[in-house]
Structure formats: C-alpha cells, structure tokens
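My structure is below; once you've seen it, I'll send some questions.
One protein chain is absent from this view; the other protein chains keep their places.
Here is chain A:
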C-alpha cells in the first residue's frame, strides 16, 4: 500500500480505441488491482486490471479535456484514461510504474492470494500434476530408458528438473561429462517417449564445441540415445536456430554438433529466430492492432512486415518436423537451441501435441506445460517480466506456443478437448502470478521460494471449472492419432481473439462453442432429471429403497458452469458497445468470487467498492437492468 499515493480519482474518462470519450467513472488503486468503475442509473461497469498484467504505463501530453494515461497490458488490453488533474495523473502514474514491476518476489500476488483452501487441499492441488506419473503413462522406465534422480539436488544442472529420463546405457560418467560439455549443463534428457515407435524426443542446450572442441562423453551420450531406439540406425539432431546464429555461437566457444564427430546423427537447422527478434515482432504486431482504422491493405502489409506469422510458422514447421521424424521414420530426435529453454521448449511441446492425443486434453495440456516449460526451466520470471529486470529478457515465447496450439485447434476443430478460452485463461495466468505455477525461472528457484507451501496451484482451479473450457466438438475416438497439419502459409491467420481480445467489436458477436456448450449442459441436466425421476418412481413403486418423501425434484444446480473471473465477462478496450450482459442481473459473479476468497485477510484492500470481493485477475463486469443484446 505504501506505493499508492492517491487511491481514488473521480471524474475519470475512459476513451475508446478511436479516442472518443466514453462515460465518466471513478478510478481506484488497490494493492493488487487498478479498478475503473462507471456508474449511471442503469448500469454499473467495473473494469479490473491486475497490476501484474500491466506491461507499460505512458503519460501522454496534456490535452484540453484532461491528462491522458495510456496503460498497456500483457493480456493485450489497452486502457486509455483521461484524468482531470495533472497531479493525480502523476501520482497514479508513479504508483502504477512501481506496482506493475515488483522488485522482490515476495510482492507477487501469489504470496497474498488465498482461495480459501485448507493446507491439505493446497498440497493435493500441487500434487495434481506429477512428472513421475506422466513418465509411467509413456511406459517409462522400460528396457531402454531410466527415470534418474541424478539431478535431485540440482547439482548436475541447476535449471533442470530433479527427475530426468536418461538412456539406460548411459553411465554416470557419460551423463556428467555430457552435462559439462553443454551450455549451462543442460545435458540431453528425455522429453517425450513415443511408445508405438520406441522413438524419443530429447532436449538439451548447445554443445560447447566452439570451432573444434569435442567431448567423448557427449558423443557417447548421443550414441546411447541412438541405441535406445532399436528400430532406427540414426537420430536427428535438430538445432532450432537459424544456421547463421549457430555459427556465430561457435566463435564464442559454443555452437552445434559436427556430424563427423557424432556417429549416426543427421543434423538439421530449423531457423527459428531468437527472443529479441520475437519481442520486436510482437511489438510491431501490437502497433498494428492498435491502429485506429487501417485499410485492409495497411493491415495486410503491416501483418507481413511484423513477421509474426512467419515466426509462428517457423515454430510450427519445426514441431511438424519432429512429429514426422518420430512417427513416420521412427527416429529419435535431439532438440536444442542456445540454452534450450525457449525455442526448444516450444518445439518439443508442440511435437508432443501433434504426436500424442493425451496432450490435446484439458489435463494433458497442463501436464505438458508443467513438464516442458515449468520443470525444464523456461525462465517465466524473465520472459514474462514478472519482476523489475532487464527488459531484453522479456519475450513472448510462451505466447507463441499457445498460438501454435490455437492454430492446430483451428485446423482440427474436433481434435482438442479444450476450446479457445482455455488457452486464453492459461495465458492470462502465466502473467498474473496469482498462482505459484509460473513464478521463478526453474524448479530449483521454485523450491527455494517454497512455492508449494506459500502459494496455490492453478491447475486444480482450471480442472474445477473445466466445463466452460470444453470443446463441444471434441471427438476423441476419431482423433486418436498423430495430427498432420498443413503448414502452407495460408493456413496461418491473425489471432484476433488473443491480440484484439479486448476489442469486443472485432470479435464474432455470437459464439458457436458457447451455444453448443449451453445445449450440452441443458441436455445433461435433462438426462439427470430423467434418471432422477426414474429413480424416484422406482422408490415410489417400492422397487428401490429410499428415504421417505414426496416425489419432488430439487432444482439441479450441479451442472451449472461456474463463472470464472477471466473469461465469462464482457471485456473491452474501452470500446464499450454492450455486447454481453451478465445473466442474473444481481451480484452474481462478484458473490461467487467472494465465497471463494473471503479469507483475503491482511492483504485485502480498503477500496470503498460495494462488492467487498477481490477479483483475482483483470476483467470487466457489467451489470445492467436493461438487457440489450447484439
């Protein structure tokens, strides 16, 4: 709270994307959120933005009508506020600058947030996703692969998980020797084992080969991986970088594998650009999204020159290369980039989605993210800019993975158990730091922070609310195979639902998914009612024993999907054409949240809002008496 100079500013205007004025409201700053409340006779609209979601705050030059403040969010929301007084603007600006970039981990929301769970629930929540279980699902350990705890104290590699899949034939000497020859000790380890072909996807960082260095143990390590696949005489080594970048690294004593030194490898470059290129590409894309009224040509030219879809395609191409190698050729693949925590994570996890239908389920995607991203040390703290730090470390690497999955969902509408809103809510939470999952840069750091004791896990929350993330078109039976997407450029399109997500006017006004979900829901309720009726009739007829009572049905509430903070509200970029109205009219959503997290305690903010609830992430709620649709 000490950073909040002015907790409340009245008569603040929220401008729409065209710079036109919307209604006048009140701006509140709390310890966790920025809240903008518009209220007139009929409606009360609240816009909540989590401080962690704010990526930048800009003070624009003074205008006649007030002092503008432009707030950009990591969720691609933009707020253009107009404050009446210069002093307030400066205060709010300073507070936000400080609040959106915490200096120490302890300031992160997750350490304040308590979803009203017991210690046992918290523990169970963290145990929900477990790497050992996933290994055994893949059929490991087996005659070729071991699950080793050689890195249990993170001494072999400080950024790797404690459990590693290692070829059975690899000795300790081989493993440690290989680790020493790899950048940051990130040795070749198993990412995914494909039961049907016995081929494996392995990952590592670049070798310290320089211009001519060799390492017998590393060569031996690759041979062990090769030997672990009896059906294929070679392995692919995929360097996901452009060749030029890899060559430049050789001068710095790093580089890539020399085919002459490693027997039976087939070496490939994939040409995915580095984090800096990706960051500036996204910047260009977002500038395009913010254009007020571009022509179709402006837009298409801008889309091309941002390079964004080209980068997305390069990630997808690499993922498809891996999947084809494993499934068509039965060949194992070893993937690396420079450090093996960005492009490598993207490509390996994408290959898993293509190869294994399990990772196309709601639970499976959690497992995949947990394994390939969290435990293999994707630097969420740095890449998402959770804390004040080097802005050059920030890059939308995870966003790109999420987008690749979305492209697959678009090409295969019946192959995924989840829908778009699942991808969006995960993306939101990666940046929100409300749950502990995406805090820290690797497993060791997470343990040091004692996240399991001090924060909660996101996954149980998503599982509880999975009804609304279901893809009603999901047909598991017919998509029990490898996905073979077309990677022709014309299959890649701009993801309006992500990058212009808060411009409700640009989204389809009616949703097929939600309509079908509602239908499905009604159907299951009806079926429940029928079964219950039959049961009660049976009781009445004396066929079934039962409690004495009349044949009256309680209204069945269990099937109702719970409204969650991130997805089910009308959200907009100030472009407040009232598209969605909250069903129920009253304090429905707010109350629902409050029951969940009343125990906010000391961290609870003192803002004078009617709803005493603290909504976890950014959102907009709107309550209207007049129902206006479309």
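Convention: contacts are C-beta pairs under 8 Å (C-beta built on N, C-alpha and C of every residue); 3 or more make two chains touch, one makes a residue touch a chain; residues count from 1.
The criterion applied here is as follows: contacts and distances are computed from a predicted model.
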For this session: Could you check which of "Tctex1 domain containing 4", "Myotubularin phosphatase domain-containing protein", "DELLA protein" or "F-box/LRR-repeat protein 21" matches the UniProt name for the chain that's left out?
Result: "Myotubularin phosphatase domain-containing protein"
Problem set entry | Omitted-chain contact residue, chosen from A:84, A:141, A:210 or A:294 | A:294
Seminar exercise, completed: From A:64, A:120, A:211 or A:488, the answer for touching the chain not displayed is A:488
Exercise. Taking the entire complex into account, which one of A:254, A:313, A:383 or A:444 touches the absent chain?
Worked result: A:313
For this session: In the full complex, which bits of chain A touch the chain not displayed? Write them out.
Result: 289, 293-301, 303-304, 307, 309-310, 313, 317, 411-414, 472-473, 475, 478, 486-494, 496, 500, 503, 505-512, 515-516, 519-520, 522-523, 526, 629-630
